[in-house]
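Pasting in a structure now, in structure tokens, and then I'll have a few things to ask.
One protein chain is absent from this view; the other protein chains keep their places.
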């Protein structure tokens, strides 16, 4: 692994991604998200020394959206333990789209996994009363080594005004006894975590924390336990890219999670974290340029977990 | 058709039903419903002369529950017209249980039919702003020739406190743009109509109104149009008994609708209306004794629509 | 009911149908069927006196296809009895397309109803060893009062060469223990019954036999029992038009069965039989002009079962 070479090639990587932008679309189901610049694109790579290499729009702030599922799952594993979490949600990849109600209703009693909306809502319920948003924001800042992360109030309000489907999911979970707290309160916390304002560098640092087993690679301060990080990376690998997770694992071979805000978080285990911003999404809701960039990086620099 | 003979045989009919009671269960998902006397059983038959023959517990009041779907559909057809209603809901029987969310989510854009919860909620939304509960109560009283019908406040409140699944359905309909009004307001009206307190005689009279093409057979006052009644009876026949509707049509051959409160409404077209009360339900949520009684009546007195 | 008026209006009825022809398509999944003349259209009505009124292409022979399911079910009810048949197949309408494998596999142990392929294949299996094709052909001729009905060898062979999906259904039924005989032998008998060559008049006479409770209305020879006919008409009503059965029951209100060969069989109970030929099919696989013609007839002459 020659990190310098990777750093030097970031413009080429950006080119590989840029070509895909026209084939995607900016998420428009929430007015605030629809305002994003479709052509924005940036990539940041954080290595074990703590240094961050970057190219493109890496300062642009955007909301973390579904990538918050990684943070929420991590906090829940630390706070409530493995057994409590997986009594509520499964660990199986889902062949359906990211907010499917069908499978939730057909499955005997729990959401497929914590990377889809129903699963993350169930995990959020578990956290209520044990930790509040301010504390979760604080952990998020540590995980991403970025103290300027804050709640994007506009996106938060826009999402709360357009979360009919999540309300349906919430009430269905409630009717099945999977969640216990007030549906509205759970959705507020869930949506607040989705509305954290980050940039590509924050995500690269989050990836690095996961690559480094949950510890800050510079200060050696441990933020998450080793066991938590192992579980989170595995679930990112098998479930992180919605119903394109299997193909992504084959082609890229890195634990990765996407958000409809355009973010992409990827982990090169033991080596580095990758953060990408590009709001043009493919049909499965994943950053279209980011997928191409990760395929390029994985192939050129042999980053696939099963690469020889 | 020898109505006198039917009237004389009502005790035998009651016996045929009573034998089935032990094999059913009282609905227990709402505390107020669970209080019903499992062994209660009554049948009332109203003929064209307006006379009502009855046996058993025909004075006992109970909530009409899903039988209100027949009334709501009738009012919607009168108020909004055939096209507006069936732009919102389909007319196909549903192979799933009575409050299935799965099919709603899989189907391209509307609930299967107006006899399942999702369909009735969509029809209720259509009525909002055009008619209020007091007016609907008034029509209900006319249809059942029973001025003492009122809202059972206890059941209403108990149901509003336990309608998580209906809330999930409501929000799912909202997320798909099938309903327009406030979910909570729609559910209140929907649940109020389910909470009308009737008895077996009221249902027999409702059946008679439908048998007589929408007119009061004694005063000849028309409550519903001929077209509305034709549609309502057909949908009762194909969809009225949840996922047991097909078998019921074969074995009994009469448009019939059940409610989890224990009510059963049946129509012998052009001849009479039948109302039954028996809160012990079979696995599909239909009055278990009532099914047996209708099979007995249909077979012995040749009431099946395709009987020679 | 003024039969003479109906007879006189047949050209108008034909016009009502002809307008729909361009919006449909001839079935093309079997080469022999694809050869049909898309613009062909004919209607025949047989009344209780045995007289047949007709207009259009009523002499053209075509294969009966799924309308044979009505005949096979009738024979099975007569030969094996109600209990044996409905131990094998259900009576519930199916929300899916006419040859759905999904529901067969999801349903615990039997096909939804005898009007879909899986159900008819299961019913055919039941008949094997008890009755042979020659005998079934003979009954078919009697039911349709048409001695020239024969097997269309070309269509039969074409279908046997293109019945991969039915083979899949057959083996799935076999794997579930629903059928007992050799899959290939069952499919031969099933396909032979689909390949009977009839015309609109034959179907009108079949409808008349069903309208007359299973007896030839002229000779009074009984071909089917009263109970069998009651069951068959009900199932035609609830399941005869695939996943458009509910809407058809509301709009037309007559037991009807369609075949992809372009045939349509309809029963005006106690009064007459209707046979239609028109190979242009709607998206659900039903004769598109025939649907329009039956809606016209039902509305104009008040033939709906629940018409006042």
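Order as written gives the chain letters A, B and C; numbering starts at 1 within each chain.
What we mean here is this: a residue touches a chain if its C-beta (ideal position, glycine included) is under 8 Å from a C-beta of that chain, and two chains touch if they have at least 3 such contacts.
Small disclaimer: the values here were computed from a predicted structure and weren't measured.
The absent chain, not drawn in this view, touches the displayed chains A, C throughout the complex. Only one of the listed residues, A:3, A:80, A:160 or A:305, touches the absent chain: A:305. Summary of contacts with the chain left out: across C:165, C:270, C:283 or C:302, the touching residue is C:165. Counting the whole complex, the residues of chain A in touch with the unshown chain are 90-95, 103, 112-113, 213, 226, 229-231, 233-235, 237-239, 243-247, 249-250, 253, 255, 269-270, 304-308. Although one chain is not displayed, its contacts with chain C can still be listed: residues 100-102, 105-106, 164-165, 167-172, 174-175, 183.
In this text, only the chains that are shown with their structure count from here on.
Taken together, the touching pairs link the chains end to end in a line with two free ends.
Chain centre most remote from that of chain B: A (centre = mean of CA atoms). Mean C-alpha position of chain B lies 32 Å from that of chain C. Annotation for chain A: no residues touch two or more other chains.
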